[in-house]
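Working notes for the structure below.
Only one protein chain is missing from this complex, and each of the others stays in its spot.
Showing chain A:
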Amino acid sequence: MPPPAGSPPLHPPPDGGWGWVVVGAAFISIGFSYAFPKAVTVFFKEIQLIFNTTYSEIAWISSTMLAVMYAGGPISSVLVNKYGSRPVVMVGGLLCCLGMVTASFSTSVVELYITMGFICGLGLAFNLQPALTILGKYFYKKRPMASGLAMAGSPVFLSTLAPFNQYLFNTYGWKGSFLILGGLLLNSCVAGSLMRPVGPKLTTKKSKSKVGVRVTDSGMKKRHRKKSICAKIDKYLDFSLFKHRGFLIYLSGNVIMFLGFFAPIIFLAPYAKDKGIDEYSAAFLLSVMAFVDMFARPTVGFIANSKLIRPRIQYFFSFAILFNGVCHLLCPLAEDYTSLVIYAVFFGLGFGSVSSILFESLMDLVGAQRFSSAVGLVTVVECCPVLLGPPLAGKLVDETGQYKYMYVACGAIVVLASVWLLIGNAINYRLLAKEKLKETTKKIHTPESQEAESLKASKSHDVSVKSQKSKGSGVNPSERETNI
């Protein structure tokens, strides 16, 4: 029986010490994963000319990278469940490097899709999931804080990588830049090497799991062999999560939210230019947003960690999403540059707060043990709205000819997602409280019933002795597990 979600994991997380170094490592990994696909768009205009293609064909490179990064989640989860975070992140770094180095030798756009899009995207997937997982292994009490700090890597890396990419291009051209970026991505191997597996208690857990494996293996041999593959996958990737109520609420809410989440950022600069603002000021809006985002994430992480918010973190998450949605709904009221800057500030605040608690709330719902599988499954499902959102928004802009309808639509979608999550989590909290009450009453009753059974069985001689012995041996190990 999987342990209850809200409780701390089996081996006590350090909640400090080396954990803060791991937060730094996760900062680097998450920074590369989220910022790299966006920062690489700096090269696209020039590459388009060199490869003689249209801009949309080139933009697919970024979409492919993002898609593979999200779709590679389950693969990453399986590997993390089996080998732990460290080897997976190091392999991810090597894959990214390989992808970028081969991209620098490519001669056609298709080769760029394969090298940059697929190989590099897979490497980034191997960076993202393990970084999030290891935070859950190192922190429990301070987990929202750690999560917020680690997620701040994304805006920091984006604001440094984008101008750095421009400098690289001006100095080395696109080939040299790709080569050097490949080298830079090797630094995620350094981040991976910092992700020490948690605690010496890992050895005792291994022995227990080995015993469990042997027992199940012998069981498999007796049953059908066809089911063994499915069972093996299930061992590494917890598909039973799809029956988990909290997980389903989170998944459905997030799918709705991501449809309208990224489009406002992508269209912010074109919207500003459409209002008559010049190119550099429009780009500055994005910088303002990234800057506010950078500080919002750790701050919101800190707030989420407080005694008042932590037990109700799902409500806080829903509120942050609602804030985002309202921001987008009010955006069309912004007419001049100052009001757009104010919108960018609030948007950065909203975006940062949602991103900060995005994975923390999932950890809160499913628990740290199942988080690895959960995040893989969530990202592969979220792949669709993340990729479909911006093109759909673009189509809406093309059809209506105005950006404000797109902003209103995105705001409405995000508000809907927040309301859905709010109601869903309110019900979930109540049902969880009821279940907890049932469990505590059950625990009080079971020792009494066991004693009653042993008394009844004691009437006959040998049979009673045997049965008591079997019951005795059966009761004690399971009691020990729940006590631990």
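Definition applied: a residue touches a chain if its C-beta (ideal position, glycine included) is under 8 Å from a C-beta of that chain, and two chains touch if they have at least 3 such contacts; residues count from 1.
Following the convention adopted for this analysis, contacts and distances are computed from a predicted model.
Chosen from "WD repeat domain 73", "Presenilin", "Embigin" or "Protein pelota homolog", the protein name that UniProt gives for the omitted chain reads "Embigin".
Per the touch definition above, the residue from A:75, A:98 or A:184 contacting the chain not shown is A:184. Taking the whole complex into account, chain A touches the unshown chain at residues 49-50, 52, 90, 101, 169-173, 175-177, 179-180, 182-184, 186-187, 189-190, 193-194, 196, 200, 454-455, 458-461, 464-465, 468-469, 472, 476.
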